[in-house]
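Data block below; observations after.
Only a single protein chain was left out; the remaining protein chains are all shown in position.
Right after this comes chain A.
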């Protein structure tokens, strides 16, 4: 694994092989750096281009041209000479306590591959961990049969699976409309789309419309939405949602989804449903950056936490940079360009290119990034979920792992709990295997609302490695130095 004569295994490690990671790894390696691309999935593409090398959905009109663009990123990666390690889970990124004898500052990556843990030493890390769906806590969202729309899209891309039986989609945001459109192309059944976009969001978003009119997404988005609205039942102004395991009046049997109850214009309605697909946009998947010690800030417009980065993706931790949606949501095309900018800056920091060369090479990527981000503010504002869905009622489970309700979090606040880390100690919320990915943003917002302060003031979970569960046996099998053994036995 080690490069000859060097204690570094690679110059640069890229974590995640979505658009940002693919572009970053290909560019860095093509300029002569030794690069390893680490990714949890068996095939490159991330979630947006999931299974692009092997999807069974061969009819290209089903997934659409934006999806197939992902295939164009694979050739440059292959030609670049970057090493690709699929099926590899990164559970830690850290600086060792001491610098090396020659003063260089290595970064150690803890990873798990083929069931064995190992450490990798590199000079620079580019985190390209992408996005995950924003938590959508409603009563009953833990019932089998309720999935994220993004999850359903993964099932379509990887396995050609579509819902059968009564199917309801609910929420807002571009991905919800895209999935509905893809289902239409595939001939899948959708009984209704419950649109939760708050009416008042339009008022806030309208001043931002001029920017969106120049967006490359405008034409595609409008066509797709009109198509869906013409062919499917779309129910707007939905202000509350509930998933139930019983049908009207009856008791539920096995605790799986049977119906969806929604409120529109103050009146409750019920739809039978075997599958409910929820979506309220995506947020940065920041667990690894957070556990690495990267500073993060609350983004009021996107209503989520995002790691703090400069215009090259550099984080507050030296030698660790971040590219793509993991640093703030901008979409796949923006992620690709951000990946290239981050790679150029890493090459500059490693002394492989000069500052002038970095800046010159960056110009076209920066222009493309700006184009891709045009109109983003309009989408962010229009699709901000209503407060009722971000700050749910007392009976709603917010932490799926430990089954902690919003009411329990509020009770803890009344007892003096001021932020998510205290809530974790009080209630175990965020302490399960998902490590707060599915409850963190909600817990922040519930505490902020209850204390009547901003989410920025409330803060977020302080996460620690390992950011994915690994077994003790795997950890114990890691190679140990004499110093490691002394640290345990001499104290």
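Assume a residue touches a chain if its C-beta (ideal position, glycine included) is under 8 Å from a C-beta of that chain, and two chains touch if they have at least 3 such contacts; residues count from 1.
Basically, contacts and distances are computed from a predicted model.
A.B. asks: Which choice in "Hydantoinase/oxoprolinase family protein", "4Fe-4S ferredoxin", "ABC transporter permease" or "2Fe-2S iron-sulfur cluster binding domain-containing protein" gives the name that UniProt lists for the one chain left out?
C.D. replies: Per the UniProt record, the undisplayed chain of the complex is "2Fe-2S iron-sulfur cluster binding domain-containing protein".
A.B. asks: Considering the whole complex, which of A:9, A:133 or A:191 touches the chain not shown?
C.D. replies: For the chain that is not drawn, the touching residue is A:133.
A.B. asks: Considering the complete complex, identify which of A:81, A:216 or A:255 is in touch with the unshown chain.
C.D. replies: With A:81, A:216 or A:255 as choices, the missing chain is touched by A:255.
A.B. asks: Which residue from A:165, A:207 or A:246 sits in contact with the chain not drawn here?
C.D. replies: Missing-chain contact among the listed residues: A:165.
A.B. asks: Touching the hidden chain in the complete assembly: which of A:34, A:285 or A:384 does that?
C.D. replies: From the options A:34, A:285 or A:384, the contact with the absent chain belongs to A:285.
A.B. asks: Of the residues in chain A, which ones touch the absent chain?
C.D. replies: Contact residues on chain A toward the absent chain are 40, 42, 47, 51, 54, 56-59, 132-133, 142-148, 150-152, 154-155, 158-165, 186-187, 254-256, 274-275, 285, 400-403, 432-434, 437-438, 468-469.
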